[in-house]
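One chain of protein is taken out of this complex; the other chains stay put.
Here is chain A:
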Amino acid sequence: MTILVGYIPTAQGEAALAAAIVEAKAHDEAVLVINMSRDDKLVDAHRAAGSDLDRLDRDLAESGVPHEVRRIEHGTDPADQILDVVDSEHPRMLVIGLRHRSAVGKLLLGSTAQRLLLDATCPVLAVKAD
């Protein structure tokens, strides 16, 4: 079984990744890291730079966990893309980072985390940045 992580280059993303590695080590499982970069924006702050993904790859290799780092560059909604991966890969667990969002912010921009928590067909572990 695998642990799926939705990674973004922020403190939340790092926290999610750290939690996923701990989880994978405890149960001898593989980690699948996904970074989503929207293709309807010129610049996406949630896109992990190539150097970032290389670093992830190195760190994961060092920790000895079987792993894969994947970047999705199509589509406009990260939640949709991650849910698609959940459906195709059947991971045991999805790990995401969580942060505060105001009610108005959620109304205007929607909340990827909320959609994942409610719609994912596997258990979701939501972690916060310290």
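In the analysis below, a contact is a pair of C-beta atoms (placed from the backbone, for glycine too) under 8 Å apart; a residue touches a chain by one contact, two chains touch by 3 or more; residues count from 1.
One rule holds for everything that comes next: contacts and distances are computed from a predicted model.
Taking the options "Cytochrome b561 bacterial/Ni-hydrogenase domain-containing protein", "Putative tricarboxylic transport membrane protein", "NADH-quinone oxidoreductase subunit L" or "Branched-chain amino acid ABC transporter permease" in turn, only "Putative tricarboxylic transport membrane protein" matches the UniProt protein name of the chain that is not displayed. The residue touching the chain not shown here, chosen from A:39, A:68 or A:84, is A:39. One chain of the complex is left out; on chain A, the residues touching it are 37-45, 47, 49, 73-74, 76.
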